[in-house]
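Questions regarding the structure given below will be posed in turn.
Of the protein chains in this complex, one is absent; all others appear in place.
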Amino acid sequence: MSASSVRHYCGLFGIFGHPNAAFLAHLGLYAQQHRGQESAGIVTSDGVRLRRHAEMGLVNDVFKPGVLDKINAPSAIGHVRYSTSGASCAGNAQPLLFEFAGGQVSLGHNGTLTNAAALRAEFEARGHIFQTTSDSEIIIHLLAAPEHVEHERPLASVLERIEGAFSLVMLHNDRLVAVRDPMGFRPLCIGRMDNGAIVVASETCALDQIEAQYMRDVAPGEILTVDAAGMRSERFGPVDPPRGGACIFEHVYFADPSSNIFGENVHTARKAMGKALAREAFVDADLVIPIPNCARCAAIGYAKQSGIPLGRGFTTSHYAGRSFILPDQDQRDLAVRMKLNVIKDAVRGRRLVVVEDSVVRGTTTRGKISALWKAGAKEIHLRVASPPLRHPCYYGIDFPDPRKLVARDRTVEQIREYLGVDSLHYLSAEAMLECVKLPPNTYCTACFTGDYPTEVLVPLEKLALDPEAKED
Amino acid sequence: MSASSVRHYCGLFGIFGHPNAAFLAHLGLYAQQHRGQESAGIVTSDGVRLRRHAEMGLVNDVFKPGVLDKINAPSAIGHVRYSTSGASCAGNAQPLLFEFAGGQVSLGHNGTLTNAAALRAEFEARGHIFQTTSDSEIIIHLLAAPEHVEHERPLASVLERIEGAFSLVMLHNDRLVAVRDPMGFRPLCIGRMDNGAIVVASETCALDQIEAQYMRDVAPGEILTVDAAGMRSERFGPVDPPRGGACIFEHVYFADPSSNIFGENVHTARKAMGKALAREAFVDADLVIPIPNCARCAAIGYAKQSGIPLGRGFTTSHYAGRSFILPDQDQRDLAVRMKLNVIKDAVRGRRLVVVEDSVVRGTTTRGKISALWKAGAKEIHLRVASPPLRHPCYYGIDFPDPRKLVARDRTVEQIREYLGVDSLHYLSAEAMLECVKLPPNTYCTACFTGDYPTEVLVPLEKLALDPEAKED
Amino acid sequence: MSASSVRHYCGLFGIFGHPNAAFLAHLGLYAQQHRGQESAGIVTSDGVRLRRHAEMGLVNDVFKPGVLDKINAPSAIGHVRYSTSGASCAGNAQPLLFEFAGGQVSLGHNGTLTNAAALRAEFEARGHIFQTTSDSEIIIHLLAAPEHVEHERPLASVLERIEGAFSLVMLHNDRLVAVRDPMGFRPLCIGRMDNGAIVVASETCALDQIEAQYMRDVAPGEILTVDAAGMRSERFGPVDPPRGGACIFEHVYFADPSSNIFGENVHTARKAMGKALAREAFVDADLVIPIPNCARCAAIGYAKQSGIPLGRGFTTSHYAGRSFILPDQDQRDLAVRMKLNVIKDAVRGRRLVVVEDSVVRGTTTRGKISALWKAGAKEIHLRVASPPLRHPCYYGIDFPDPRKLVARDRTVEQIREYLGVDSLHYLSAEAMLECVKLPPNTYCTACFTGDYPTEVLVPLEKLALDPEAKED
Partner (left out) sequence: MSASSVRHYCGLFGIFGHPNAAFLAHLGLYAQQHRGQESAGIVTSDGVRLRRHAEMGLVNDVFKPGVLDKINAPSAIGHVRYSTSGASCAGNAQPLLFEFAGGQVSLGHNGTLTNAAALRAEFEARGHIFQTTSDSEIIIHLLAAPEHVEHERPLASVLERIEGAFSLVMLHNDRLVAVRDPMGFRPLCIGRMDNGAIVVASETCALDQIEAQYMRDVAPGEILTVDAAGMRSERFGPVDPPRGGACIFEHVYFADPSSNIFGENVHTARKAMGKALAREAFVDADLVIPIPNCARCAAIGYAKQSGIPLGRGFTTSHYAGRSFILPDQDQRDLAVRMKLNVIKDAVRGRRLVVVEDSVVRGTTTRGKISALWKAGAKEIHLRVASPPLRHPCYYGIDFPDPRKLVARDRTVEQIREYLGVDSLHYLSAEAMLECVKLPPNTYCTACFTGDYPTEVLVPLEKLALDPEAKED
């Protein structure tokens, strides 16, 4: 597998100037655990040396009692990652930590570089060796290259060589750096603690967790540097980019409803999508039921707009944790069933509007629909608060092989048949974009529309691979 | 600490006649994990010998890969337990396993025996030794006593000597036994698998988990025996008990909304309580917000009855797992904050009806209310879908020291002040009882009303102890 | 499996009156780890309550950092156990802890009770229930029986009902008790710390480990009680027993060479056996090689007496720990090979006298001999510093099924052929007994001679069972 095939969700955190920086990084990552459950890592600096602890696993498992004490220091960056690719291994856990002519540097990256493979080939030809299969590592190679070390604006000149989606947190012995790519694909915000410590995080829910005050977002094309002298900003990239790339899927599914991203609240945006859905596709029914837990915001909007009462069709286990094995039974079915119990009495004999945020493969949704039918539902109308998902993401969200997307080669009617519902409606892309505040061309909607904001060289293996991917 | 001070929630499971009995017991316990997160155990029988695996921890941690393979056999019982007392230790994990003149026997118990201390003293005087501090062990001592071994109806005669709340699953080498006390304090239901295997469980959600069909509840005062010859029933205790003891708190808080207990669905009962609450204490507001996740059913009812839209005020972490430590910070506050993020945009400037299922100490509710105020709520009206909780439970639910109950020595107005809300209303006991199907005197409402269905000798230590208890 | 089929080696420790009693118990058990590697446990008393930690595993694995802090108290008893039977499980780990009319009591037992099965049947008939499959538990049942509780000399009257081998340490909330059976099968010694704390242990090497001064052995038929008032002794059993049962196999193989047991040093006794062996069966050779590590003492004696230089034929791994699996290969062979490397250059072309302490099954010895031949030995003369092992032990050492003993049905010449050596000699029982200080009838030599010092009812299952047993 080449580096470019590793795509993932990620959550970032950084803090400069707090005696408990490692502990706060832990909390900040924990609040963003939904952005990545595969590995977690923290790198700290005591002003002289960087220390790292990163492992495969959930935040609270990676940072067991005692671990943080050993690395605590006044500044820290952290990273959580979710990767569906086969390259899941401790070696790829971020933040990465390297040593070069400029000293030690650590990097956490959210997004995907679209020219990583080309740059990697170039640097391998120059004799560089690579430790990880991650596309992120090339950023450090660029940074260490003599032409950049001696550049007037070293980091800016590095960042102008890379393409794609990149929100970054970087830690040097004496400073914290936060970066967002010029198109602003991934969110990254800035906060301040009562003691003056500066915090950066992918989502504002991490600021809330540690009671930091939100200041502003890192702007697209901004390099924010925090050191003993305070904060300062620098610009890189095109002065007036014709359009932006803010990931609409963050609003649709990925970010926490309590977070503000791209200048507005996720819950509010999601609720508006639910309302728009009810306007586009009202159906008379007894009950609106969200697929837990992601679709609850959209369901609230749908219920409000339609006047149909909001109900509860499922209870969810809070104790999922480690999965396990029943001999001679289909694992995927079991995993679905273990996480959800249908409230039969709420469903039996009712006409249901089931609200989903999005549908990827369709297998899980189909399982839930089937469970509702078994429980005695009279009618099931599926309403999806986003358009059909038909295209791969090259900017950091790891959908499965496009051929596995249920909407890839099916009409809506065919999907309806496949899922086994009485009616099905997807929110239109136009309506979706009306539910968020920024101008439409600020957003990337490529996974829904195929309209990629950058030129993309589709890596061949992307099309051929079939990783076990995000369940819908 | 004497045996009688150990009180707890518990979940039971039993299965007879399935090649994967241990695996199904695992699933059945997992589905009932909300009934006990402290220890989990399974005992199996291959027809000759019983084997046991039980440890402190969550179901999926106790039954790691490979463990079930070692003990799998055609019949099994299982137990999850939540104990807040200091006697939490592996030795007390159930099912208990003993050997006596009648061979091996294993026991899982949900409830509390009110005459356990007296019986234990009697048997210690007879020379018996006790392994655990659990009140459950006395049942096996009774069973082993020569007067019962030689009794015509040995188990019935044992059960007629014990008082209090007891749903039991017992496993002998050749049979499974399920018992409910004559007042029916705790739920226990019977189901059947496709292959004919008989299953018993505290809640029907465990039957759903393994796709067993619900048959009926074990009746109060019934001994159900399942062996190679099939099922048979036996009665014990008073023929026509003047009243019942079905725990109303199971409906209010404890059972899973998808389960049916005491003949009706929990979600339906809870929603009815929310409606009744709106009838008793309507207040004009912008949004109904449930405290996640327990109060969501009642909030649905409140919203429907009041016509005020149902909203979402919090997001919840699904990755709690292991807790951890931030130096120099209040742990309890942190634990609360880590589990909930307020959706500020949903709350800011709004008049809120916050729906809770019940309030125990009040500290957690107070913390959540405070978070809503910080997020900019304009008004907060707290509605609790059950009466003030003022009395200890002697039948198996481990509330904290009564003096710690927020309602113990406070008027509703004083509680309102303490919690810091604009208005506060608790559902009346009468209305609560109208929301469930069986006649009022079928239920035990003692924790709310002080009306205990049995004579209770209050153990002194109960009044003096201050265990770290269930958070409200 | 009935209780009487559980036989094992064990190590005991007890301490009364030291602020770090749990930590010293840990050290004392660690020093006696050779007496049992299967489980380890410590029970402490703070004067009011007893607390227990016991698990399967090595001492240093069971008592991980933090565990001892939680149970430390001024008095403690500890136990290590090696059981080869199938009943290895956490429930059987000692010390056992029970509660009865007399309060809490904890017990650690080294030895085997020959009338345990009969007593257990008697008590089961009285209605008692048993938690473990261990024969030790009956002692507590006896202690709790009303006839003993009210007896003038309760413990003595209990001890007079049990038969067989038993060195005991017992802990009550306010006192430590140490007992040795009237025939003195197993060792048990008394020491004193600088602060006055009294210590008991199976072997003096535990006293050395914690820098306690050896005082004397617990005498056969003595009950030693240590409490706040000091030490006092009591006698039980026959006044002048006709003979003793001091286990000669402790000297031959089991005890640590640095320990003194039964009044003399183990190394000295073992060296004397080696000398006697050289007197009985000198053979001209180039090198005396011990089988590491147990036979090194005897080899020193053989070399000294014979004048043949002592050499080294094997190196041993110090990192055995966890075992592991090579696919498609014989596990037993591998386990043997992994623990020993032959020093080929020391062996090649040499005439060797290989000294063994004892031979049980013969398979391991045979493997070692085979490795020496492969390495180029010219002659191999095996000398065993004890007689042929032909009879089961009913007093606490768990040899395998007698039919698996290499000497059971073979003449010495047949054994020589089986092991593949040029000559073979076993030390005679008479010579062995001349190498120790006490009169011959003080010792039990039953495993070698079949001369059992007590009447033994051979449990049928002993003859039928084939447990995986001590490797020779």
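For reference, chains read A, B and C in written order, and residue numbers begin at 1 within each chain.
Note that a residue touches a chain if its C-beta (ideal position, glycine included) is under 8 Å from a C-beta of that chain, and two chains touch if they have at least 3 such contacts.
Just so you know, these numbers come straight off a predicted model, no measurement behind them.
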{"item": "Omitted chain's touching partners, listed by label", "value": "A, C"}
{"item": "Hidden partner chain, touching residue among C:His267, C:Lys368 or C:His391", "value": "C:His267"}
{"item": "Sole contact to the chain not displayed, among C:Gln94, C:Gln209, C:Thr364 or C:Thr445", "value": "C:Gln209"}
{"item": "Positions on chain A where the hidden chain makes contact", "value": "52, 90-91, 97-101, 124-131, 133, 140-141, 143-149"}
{"item": "In chain C, positions touching the absent partner", "value": "20, 23-24, 26-27, 30-31, 33-34, 37, 58-61, 63-65, 205, 208-209, 256-258, 260, 264-265, 267-268, 271, 293, 296-297, 300, 303-304, 309-312, 314-328, 337-338, 341-346"}
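In this text, only the chains that are shown with their structure count from here on.
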{"item": "Intersection of the contact lists for chain A and chain B", "value": "none"}
{"item": "Most remote chain, CA-based centroid, reference being chain C", "value": "A"}
{"item": "Mean-CA-position distance for chain B and chain A (Å)", "value": "37"}
{"item": "Chain B and chain C: spacing of chain centres that average the CA atoms, whole Å", "value": "48"}
{"item": "Interchain centroid distance [CA atoms averaged], chain A/chain C, Å", "value": "61"}
{"item": "Residue list for chain C, restricted to those that touch at least two other chains", "value": "none"}
